[in-house]
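Right, one structure below, let's go through it.
For this view, one protein chain was removed and the others were kept in their places.
Entry: chain A
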Amino acid sequence: MEKKNYTVSIYTENNIGLLSRIAAIFLKRHINIESITASKSEVNEVMRFIIVVEVAEEQIKKIVGQIEKQIEVIKAFYHTDDEMIFQETALYKVKSSEFVEDLNIQDFIKDTNARIVTVTQNFFVIEKTGKRHEIENLYEKLKPYGLMQFVRSGTIAVSKNEMPISSILENFNTTNSIS
């Protein structure tokens, strides 16, 4: 079956150890995690993981089933790239000397909508938020100037469709009147 990028969104209780439970599900099946992020979500005290993997649809279905089975996972979804809006952020550290001398650099920073976050005597730090290929592009352009450091964040993404977490949780509260 054809492999594709899938973004898995997992809403969970905030529980120590859940990350390793989820990671183990991928590990056991020898699936490389392309990117992973964890943060709070739109719901009070609910965490959201975003994991990007490249697998076949048949496999991602099973994986999401296994993830949902974990006690502290409230709900997990998987989406293809065109069903998501996603972004990544990268930081590029470049020598100041190069930067000041070469006007080209300054141009493509402007063109790519990147931002200069820090300037010191020795180095500049440039930040770029966007799609993976845009970040890669800027990387390729800056590379000849001697990148001192480069780091890219995991993918963060929101889905175009609704993810009805609040209603799932409300449903629990009404069916289990809490004493």
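To be clear about the criterion, a contact is a pair of C-beta atoms (placed from the backbone, for glycine too) under 8 Å apart; a residue touches a chain by one contact, two chains touch by 3 or more; residues count from 1.
In this section, contacts and distances are computed from a predicted model.
Engineer: Of the options "Acetolactate synthase", "Cytochrome c oxidase subunit 3", "Ferredoxin" or "Alpha/beta hydrolase", which is the UniProt protein name for the chain that has been left out of view?
Structural biologist: "Acetolactate synthase"
Engineer: Which one touches the absent chain: A:71, A:103 or A:151?
Structural biologist: The single option touching the absent chain is A:71.
Engineer: For review purposes, identify every residue of chain A that touches the missing chain, sorted by number.
Structural biologist: Here the touching residues of chain A are 12-13, 16-17, 20-21, 24, 28, 44-45, 61-62, 65-66, 68-69, 71-74, 168-169, 172-173, 175-179.
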